[in-house]
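Got a structure for you, questions after.
All protein chains of the complex are present and in place, except for one that has been dropped.
Residue numbering begins at 1 within each chain, and the chains themselves are lettered A and B in the order written.
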Amino acid sequence: MASGAQAALRLSGIRKRFGAIVAVKDAALEVRVGAVHAIVGENGAGKSTLLKIGAGILAPDAGQIRVAGEEPPHYDARAAQALGIAMVQQHFALFGDLTVLENLILGAEPSRSAGRIDVAKARALATRALAGLGVTLALDAKVKELGVADKQRLEIVRALYREARVLILDEPTAILTPGEADALYVTLRRLATEGRAVVVVTHRLDEVAEHADVVTVMRRGETRGTRDVERGASVESLAAELVGGALPPEIAPAARELGEVRLDVRDLACGRALRGVSFDVRAGEIVGVAGVLGNGQSELVRVLGGLLAEDAGRVAAGSIEVVHEDRQSEGLVLDASVEDNLVLGELGSYTRRGVVDDDRVHATAVARIARFDVRPADPSLSARALSGGNQQKIVLGRALAREPHVLVVAHPTRGVDLLAARSIHEQLRAAAARGMALLVVSADLHELRQLADRILVMFRGQITATLPPTADDHAIGAAMLGGQTAASA
Amino acid sequence: MSGGGGQGGVPTTLVTETIRMAVPYACAALGGIWSEKSGVVNIALEGMLLASALGAVVVQLATGSAVLGLAGGVAVGALLGALHASLVRHDVDAIVSGIALNLVAAGGTRFVLRALYGSSSNSPAVPGFHAGATSPSAFTQVVSTLGNPLTLLAVAALAWTSFTLSRTRLGIRLRAAGEDAAAAASLGLGVARLRVVAVTIGGAIAGIGGAALAFDQHQFQSGMSGGRGFIALAAVILSGWRPGRAVLACAAFALLDASQIVLQGQSRASHDLVTALPYVATLVSLAVLGRRARRPSPTG
Partner (left out) sequence: MTSVAPTEGPSRRTEVLAVTSALLVAWIAFALLVWIYGESPLLMGRLLLDGTWGTAYGAGQVLFKATPLLCTGVAVEVGLRAGLFNIGAEGQLAVASVAVAVVGAHVGPLPSIVALPLLVLVAMAAGGAWAVLPALLRARFGAHEVIGTIMMNRIADAGIGALLGGGLAVAGSVRTANLAPSGELPRLDAVLPALHGSAASFALVLAVLLAFASEWALRRTRVGRELVLVGKNPIACAAARIPVPARLALALTLSGACAGLASAGTVLGYKGYYEMGLGAGAGFGGLAVALLGRGSAVGLVLAALFFGTLQQGGLAINAHVPREVMDVLVGVVILAVSLGDARVRRAAGRASLVAAT
C-alpha cells in the first residue's frame, strides 16, 4: 500500500437501498493517493452505486464519507467536485447539443461580471487541459459528433480541468479495444504517479491482475476485503474470491451436428453504423459476435429484431426471436406482471373473438416460470420486483419457449449474477442442441469463447474476421481494430 | 385601437399594426423558450398572457402609473412561472400543470374582474403608455410604434435571451439541464433551481407581452389573450426553440393578424380560415420535425 498518509477518500458503513432492493449494505472503502485501486465484483454487486455515493451523485441511507480526513457537512455532487472528487460514469455526463468547449467548462466556467463567460480564458484553459492529456479535439465541435472513445477522453479531461484529486472511472474499458484499454491504463498510471488517487470499477479480472495496485472485492452489496495485487496474480483466484469459493469449471460443450442454414444475412446495411454485413448461421450452431461496443453490433441486433429498418441487403430466416440488449427498456414492461411479460406479443394466440382467455394465459405463464426457473415463482408479481437475473430469464425464456428457428441474443448475461449466468449458458447450449441457430452478441470475450463455435468480429459496421474460439486475445484484438486476419470460414 | 388613420395609408398601418401585434406573441414565445430550454414543457403561455394583462391593468388603475402597471404584469407572469416550475419540480406532469394554470388564469381573471370592477367582461379604461394621438406622417407613425416602451422592451428581451442562453453561465447550465437533467445533476448543477429560475424569467418576459396586450386595448377584456399563447407555442416549435427565429415566426403571424384588420371587407369565413393558418402550419411542421418536436424531456 502507499505510505501511511491518510486516505484521499474513505467510505464506511455505507448502506443504500432502492425500493425493496438493497444495493449496498455496510460497505467500506479506503482510497489512497498514488495507487490504481480496482473495485471488482460481478454485475449487480453494487460497485457503481457505492462509487456514485463516494462521488456525491447518490446520497447514502447510512454511513460516513471522509475526504482527506475531514467529514464534509453536506455532501452532494457539487460538494464532491469542489473537494476534488470526479467520476466518469458508464453513461457519460456529456451534452450532445453543446460544444466540446462548453462541456469542458460546464459548472466551472471562467466568468466576468454578470455571469458572462470569459470566452478567451475558457478557450485557453480548455486547450491546456486537452493538451495535458495529449488529446486533440475541436473545441467548437458538438459533442454528439464525437466517437465513443473521444467522449471518454473528454470526460477524463473534464475531470482534470476541475483539478480532480480522486478520479473514479466506472467500467471504462467496456467501450475500448484491448489496445485502447492498455493505453488508458498507462494514462491512469501516470495520473496516479502525479499524485492522484485513481479508482477503477470493473468486472474484468484480467485488467485487475495486470494493472491494479490494490483491489477491493464486492459481492452482493458488501465489500469483502481489500488487498494488494501481487504481480502476476491469477484471474482464477480473484474469481474464486468473487463467488466465495472455487467455481466449478464450466462443462465443455459437446460437439454438435450442424444442419442447414437457418439465418442468412447478405450485405446488410443501415446508415453509417452497419455497412455491409454478410454471414450465415446453421441449425445447431452458435455464432458469436465480438467487437468493441459501438461498431454496429447494436444496429445488427435491432435490424434483426425489426426495431430498425435496413437500408440495403437482405435477411433470410424462418422464425426468429431476438433478446435485445437492454432488457429493462427493450425486453420487459416493468410495470406489468410477470405473466403479462411472459406472453408479451403473443396475446393473439390466446384471443377468441377479440377477448383474451385468461386461464390459458395463466397456465402458459406458470409453465414457463417452472421451465426457466424464474424466482419468485409468482406470475402476478410486477416484473420490476425481480432481480436482473430473473428478469433476463423471463425475456430469454419467452424467446426460447417460442422455439424459433433462429435466436439472436445480445449480451445474455449482462447485469446477471454468476450462477444465473451459468444457467443461461446452459439454456443456450441446450437450445442449440435441439437444432436452433443461435447468434450471440457479447462484449465478454470469455463468454463468447465458452459458447461459440465461431466468432465474428465487427469493426466500423463490417465483419473484419471470423475466428475460432481458441484464437488468442491478440488476434481478436487486432480484428477489433480493423486489421484483417486470416479468416476461417 | 391606438391612433390609426394617419397619413401613409394601408402599408404604413400594416407595418405599425404588425409590430404592435407581434409584441405579445414574441414575448410569450421567448417566455416559452426560456422554459423549454431548461427542460420544462410550458403550455401555460396563454394563461400567463391573460393573467399578466389583468395584472398590468389592475396596477395601473390603482397607481395611475403605466410603468408600475407594466411591473405588475411582469410580476404576475413571473409568479405563474415560478408556480409552474415548482409544481413540475414536485413531480406534477408539466402538461397537467400547464392546463391547470390556464384554467385557473381563465377563471381567476374573470373572478377578479367581477370582484374589483363589477363587470364580467371588461375593466375600466387605462391609458397605457400612449394617449393615442395621431401622428402627422407615416415615418413618425412607424417610429412612434417602434419607440413604444413595450416594443423596445420586447426587442431587448430578444437580445438578452439570445445573449444569456449562449454566453453566460446561467445559459449554458440551463441548456445542459434541459438536455439531460440526470447528467447535469451528476455534475453538481442544481437542476431544480435552474429550472425555477428559467421558467420564472420566462414568465416575466411573457408578462411584458400581457401588459402590451392590455395597454394596447387600453383595458382588460375577458379572454383577451384569445389563443395568442398557443400561437406563441406554435412559433416556439416552428422555430426549433431558437429565439431569433421564434420572433420572426411571431412577426409572420402578427402580419397575418394585421392584414385581416387592415384589409377589411372580408367575409367572416375567410377571416376564420386565415386565423387557422398558424395552427395548420404548425401541424405541417410537426410532420416534418417529427420526433425532434419533443425537445424538452423533464426527467430527473
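Definition applied: a contact is a pair of C-beta atoms (placed from the backbone, for glycine too) under 8 Å apart; a residue touches a chain by one contact, two chains touch by 3 or more.
These numbers were taken from a predicted model, which means no experiment stands behind them.
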Which residue of A:107, A:331, A:435 or A:477 touches the chain not shown here: A:331
Selected from A:384, A:405, A:422 or A:460 as touching the chain missing from the view: A:384
Option touching the unshown chain, where B:22, B:40, B:71 or B:87 are the choices: B:87
Residues in chain B touching the chain absent from view: 41, 43, 87, 90-93, 95-97, 99-104, 106-108, 110-111, 114-115, 120, 227, 230, 233-234, 237, 267-273, 275-276, 279-280, 282-283, 286-287, 289-291, 293-294, 297-299
On chain A, residues whose C-beta touches the chain left out of the figure: 18-19, 305-307, 322, 324, 329-337, 340, 344-345, 347-348, 350-351, 354-356, 380-382, 384-385
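We adopt the following convention: only the chains that are shown with their structure count from here on.
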Centroid distance [mean C-alpha coordinates] between chain B and chain A, Å: 46
Partner chain B, residues of chain A touching it in the complex: 52, 55-57, 76-81, 87, 89, 91-98, 102, 105-107, 109, 111, 114-117, 119
In the complex with chain A, residue positions of chain B that touch it: 167-170, 172-173, 175-176, 179-180, 183-190
